[in-house]
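Left out: one protein chain. Kept in place: all the others.
Chain nomenclature is as follows: A and B, assigned in order of appearance, with residue numbering initiated at 1 for each chain independently.
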Amino acid sequence: MKKVIAFLCNWCSYAGADLAGVSRFQYPPITRTIRVPCSGRVNPLYLFKALYEGADAVWVSGCHPGDCHYQTGNYYARRRFAIFNALMEYVGFEKGRVFFSWISASEGKKFAETVKHIKEEVEKLPPRQKFLREND
Amino acid sequence: MIERIREEARKAFEEGKIEILIGFGRGTLRATPIFIEKKEDVDKLIWDDTCWINLATYLRRFRGKKTGIVAKGCDARSVVALIAEKQLKREDVYIIGVPCQGMKNEKGEEFLSCRYCEYPTPPVYDVLVGEKREGKKENYPDVSEFESMPPEKRWEFFSEEAKKCIRCYACREACPMCYCEECFVDSLDPRWLEPGLSLSSLQFWHLVRAYHQAGRCSDCGACERACPMDVKILYLTRKLNKEVRELFGFVTGLDPEALPPLGTYSTEDKEEFIL
Partner (left out) sequence: MRRIKKEAIEKKLKELAKDYRIFAPMNGDVKETGGEFEECFPRLSGKCAFLPPEEEILRYKDGKVEETPEDKPIILFGIRPCDARAISLIELAMRDEKFPDVYFLRKKEKGIIISIACKEPGDTCFCTSFGHGPFSTQGSDALLVEKDDYYLVLGNEKFFKLFGEGEEAREEDKEYFEEAKKRAEEKIEKIPVDNLGEKLLSRIEDPVWEKISRKCLNCGACTFLCPTCYCFDIQDLERSWGVSRRRYWDSCMFSIYTKEASGHNPRPTHRERVRNRIMHKFSYYPYLYGEFGCTGCGRCVVYCPVNFDIREVLKILGGSG
């Protein structure tokens, strides 16, 4: 089973996951969720670290632009992750391991679908080989 | 040029504008940083094409003192970036700007960052020594070339370069913008990455250091030149400079009032990559 480390913002995406649950939308159990106050709380270092420790993919999800509980946190996050993406792609790290999404508290359906999408993408890829912490 | 620098330095001491001046003096192998505390010593200042250390690195050591700095374009941009990040006060720094002719290695070859330098003349200064020089407008041809390689080749190159690293952190220490009280590699709790020279740890270091420079790097190239192992670093930092310019329209070190691009946002930022 693939493992995806999901950083979900407390106010939107985490609540979206909750809604997916109470609405009984099925989604594959690949995520390991870390609840964060805001997508702007996610230090890009967390993403590097999660990949280094062996996650098949990382996923950050926050509120839609304009809906941030702290007004602007997701805007800062958006900039950071644009740079993160650009850097990882530039050095030739495989695509399809880093995901970002905006999912609101009312988008239980979108949450379930996004997880399915991530699973499909990750399963297209061979097992992780690059940028893994030594473990043997 | 050297005479003009000395003259301006002397004047700055006489007029009480500075208590200490960071400049270049004659070293045993090339130009070396010197710290001048009285005007009688200004004759020790020199200028040539081996002045490639970024002197802004030293500024934070003299915080609270009126500090002068002999700055080429990239040094001055780092000073501006430090001011923008509230590490220095503009009024504490006296910039003797020197339009830079480009720096060379011991074989006499111009450095990469100088070959494509856009701002040989300091964009911000208190006094400028000599005629302004025009920069080049080449838009990162080296980065574009690297981007055009297939991903596997890029990864291979990145890995081969990272492998040479011995983690002496000369790149970090030579960089004026690497001023964290505790670098993430030194942190034991949390321990972000392992010590040692395993490939992934070295890649981790190079990725995160480059990432931390996004929107802050003045492209001086001191990191790469400081490296005793000749690890290439600029292809990473220059990529992020290019990216920051394309995505956010930001160029580091031009305006001390401007917020660093990752310390601000625009509601119009692109987001095609977001699901």
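Following the convention adopted for this analysis, a contact is a pair of C-beta atoms (placed from the backbone, for glycine too) under 8 Å apart; a residue touches a chain by one contact, two chains touch by 3 or more.
Please read these numbers as outputs of a predicted model, since none were measured by experiment.
**Student:** Please pick, from B:Val143, B:Ala162 or B:Ala226, the residue that touches the omitted chain in the full complex.
**Tutor:** Hidden-chain contact among the options goes to B:Ala226.
**Student:** Sort through B:Ile69, B:Ile96, B:Val143 or B:Ala170 and give me the one touching the missing partner chain.
**Tutor:** Residue touching the absent chain, from the options given: B:Ala170.
**Student:** Would you mind spotting which of B:Glu109, B:Glu160 or B:Asp186 touches the chain that isn't drawn?
**Tutor:** Looking across B:Glu109, B:Glu160 or B:Asp186, the contact with the absent chain belongs to B:Asp186.
**Student:** Which residue numbers on chain A touch the omitted chain?
**Tutor:** 134-136
**Student:** On chain B, where is the contact patch with the chain that was removed from view?
**Tutor:** Answer for chain B: residues 27-35, 53, 57-58, 61, 166-174, 186, 194-198, 222, 225-226, 228-229 touch the chain left out.
Everything that follows uses one rule, which is that only the chains that are shown with their structure count from here on.
**Student:** Just the number, please: Cα centre separation of chain A and chain B in whole Å.
**Tutor:** 33
**Student:** Can you list the residues on chain B that touch chain A in the complex?
**Tutor:** Per the stated touch rule, the residues are 146-147, 151-158, 184, 190, 192-194, 198, 200-201, 203-204, 207-208, 210-211, 214-215, 236, 239-240, 243-244, 247-248, 261-267, 269-271, 273-275.
**Student:** Can you check the complex and tell me which residues of chain A touch chain B?
**Tutor:** 44-45, 48-49, 52, 65-66, 72, 75-76, 78-94, 99-102, 114, 117, 130-134
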